[in-house]
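If you scroll down you'll find the structure; I have some questions about it.
Apart from one protein chain that is not included, each protein chain of the complex appears where it belongs.
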């Protein structure tokens, strides 16, 4: 942490600040004064220092963070990539996983049909929304607990672990009992209460990066979950909001190699929600694989024109099958690198 | 709503689409075909039409929304500005209100001291966080229910209604019983479950615009709350995320006049969180007033250097008092316009 | 400047880096090593150090700038606000100026009519585009040198100094001879060749912030102009690009007080281009004045429905007159603060 001092600050006040800081244990403190600049450098354990508080000191111009504020999620303290095991399906450190299924669970026949198709094509986990966040209060918001029951049937019939989004703490027990990989949506990425509660379930969690979340904030959201108790967190990049309107969001594939240096947690990419258009899913899925993603999460619907939500971004099973073929070819090539 | 058709689409498929749309009640449908462009215009009640679903039709290039997707929040259906009464304090349609207080409730003496000072300066509602969203799981997260008790004491001693943030549905009953104006924070603006639950309490709600929320999305969040049951919603602009780093966020003051044309709900501005620096609070407060804001929400702390959060953006009572004097002068001038 | 070192770096390599840095004159260098963090702090004159070059060292994790990279534009080295005199019209340090006129110069009668109207309302400089940047190559691009002649006539008849945009170095001589305040548009804010050439004319320059330029980059563009030779630069905030689509751009009024702390140069606001809608011009003009702007630049057209460009954002003369009345009332109030 660097404390940049205001020019011509009263040295007595600076000394007061330094004395207060010196009381912090395990902290190395160094004042650096040059013409037109003065600052205090802090190394060591700065976690007990409140940045906002420091900022309010009269002599302080601004505070610059140097070390990352997360520990459990950090690769610095956990140098080997984590492998997360979701009921037998592994992800991370070379274990590549494709999660596929419909945007929302609509009926048993729809779900089973899609589930069988994506399994046949090579997907190893089944996604499907039972509780759906919708921007309009008048839109279809999912089948709720009934949807969860249908997912359980699909799991039983296909053997695939199920992934679905939790939107409220009132269903924590149901998710703890029935869901293999609990998803936290982009809109709830900073719903800190929910993060902690889900972390306390000690089950695998997939968290989506918020639409305007930085990579570091996404890692802090993981830290909240991990501070709750679980060690099994998967990060999902699903597009950030920019001024570009040709795609729903802007998929940030640079986040893959950046996250690999910052964290040991696996990274999956959601090209369906990021782009909003099914014909963009294939090129961006292949790009994500080539950039080193640990997995993909893709929407597949047996009849996109009749889908109750997000039909425009859903692949049909044959198109998904063709995508899987190409993904596997790229993966095989990368193994020969 | 406009459905832009792909060039050279099969007219049979276009006709199928038109027939399906024609079944929707109260809808006026018109195909417009020119060289190189073909589209279907839809006027009337398009609320029953699923945009995502339409987008997945083979002949559809893209969908353009024309009418706004909110009704309860819309000025079109409610042309007069709403006045919201919070235990005797009115806001909206010329009733200007300043909400002030510390970022977080820290102790009875701190809260009472600040409360008396801001009341003396002219604030009419008291803010103070009992539950604090913090990006770090290791930071101070507020006194919780104890903080709520202190707010009640401060209300009793000063007569000011209290404003505080709800972060989780587990405290709905406590907020329903004790809080005059329930705040929903920027990070929970699309926590749709919470929006609906808070709306169902039928109490006044102050909702903060999300960091990357458009104005229309903010109004949709109001619509969720209003669909829950209440009619008393106040919108708070508190800065959006951009590439600029000199301020914490970029305060979007254009949102004030834009919201005035789109909605009947009152608009308040939070310059403290938007900018992150106390010395920017005065110029932006005055600017917000001049742009037509219905109110301000400002952080005041009796000892910012010792504040447990956000000290850097807090005004001291004397500085707040001076700001109020200037705000009142600008307000008085505007009344003579 | 802070050089954050990679964890567990080879100390020999760190020493090599330090020795190289030690050779830089007037530099204070300090290594700070704590558990899990090591960095080198540099104070003094860091202008000779190439950040990109440092970043490529093996032991360097990243570089953090501490002091601002501009000198001529910086308030640190020029503590008093500059007053710029444009043929008798002063701006800065309490001298408030309104520049008004049509988006583009269309004809002598149009220009003279608008010029007289805005002068009568209290504007003291006349704007009007002779060379117009247009996103379409097929749109009207201005009358060119003929437009410059019309501006000269208008100046002669009204006595108002003229402000107009230069788009290419081929007209440097014409602008040097005839234009009182040379405008550099947002799209050319980083056309460094043009900046230097215009600076070398030693005439007053008004530079618009680029659509995605930070405040510091805008100040660096001023530095380029000032390094060219002139000391008279005015900064114009005209909206930045964000995800919001209700306005053309997002007017960043926080830039006013931020710029006041960073630079001695005057700051004017362009609410016409920022918002794109004439009915938003008044509230944002008043807000800009209240936030401390040194001036406004506003589009006025005698017949917006017939304007050859940007009619939607132009005020009619009576509306402009009414705005000026309110601006003056706010200004008078602020003088009594």
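Just so it is clear, A, B and C label the chains in written order, and each chain counts residues from 1 on its own.
The criterion applied here is as follows: contacts are C-beta pairs under 8 Å (C-beta built on N, C-alpha and C of every residue); 3 or more make two chains touch, one makes a residue touch a chain.
Note that this is a predicted model, so its numbers are computed, not measured.
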item: Among shown chains, those touching the left-out chain; value: A, B, C
item: Omitted-chain contact residue, chosen from C:5, C:268, C:307 or C:324; value: C:307
item: Candidates C:148, C:167 or C:327 - the one touching the absent chain; value: C:167
item: Options A:95, A:231 or A:247, residue touching the unrepresented chain; value: A:247
item: For subunit B, residues in touch with the removed chain; value: 2, 4, 7, 26-28, 30, 32-39, 41-45, 64, 66-67, 76, 241-243, 245
item: Those residues of subunit A which, in the complete complex, touch the missing chain; value: 212, 214-216, 240, 242-247, 250-258, 261-262, 274-275, 279-280, 283-284, 286-292, 326, 329-330, 332-333, 336-337
item: Interface residues of subunit C (partner: the chain not displayed); value: 47, 50, 52-53, 55-58, 69, 133-139, 141, 167-170, 187-188, 190-194, 196, 210-212, 217, 220, 223-224, 227-228, 241, 277-278, 304-314
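Throughout what follows, only the chains that are shown with their structure count from here on.
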item: Classification of the subunit A:subunit B interface as same or different, half of numbers criterion; value: same
item: Separation of mean Cα positions, subunit C and subunit A [Å, integer]; value: 39
item: Whole-Å gap separating subunit B and subunit C, where each centre is the average of the chain's CA atoms; value: 31
item: Chain centre separation (subunit A, subunit B; CA means) in Å; value: 26
item: In subunit C, residues with contacts to at least two other chains; value: 242-243, 245
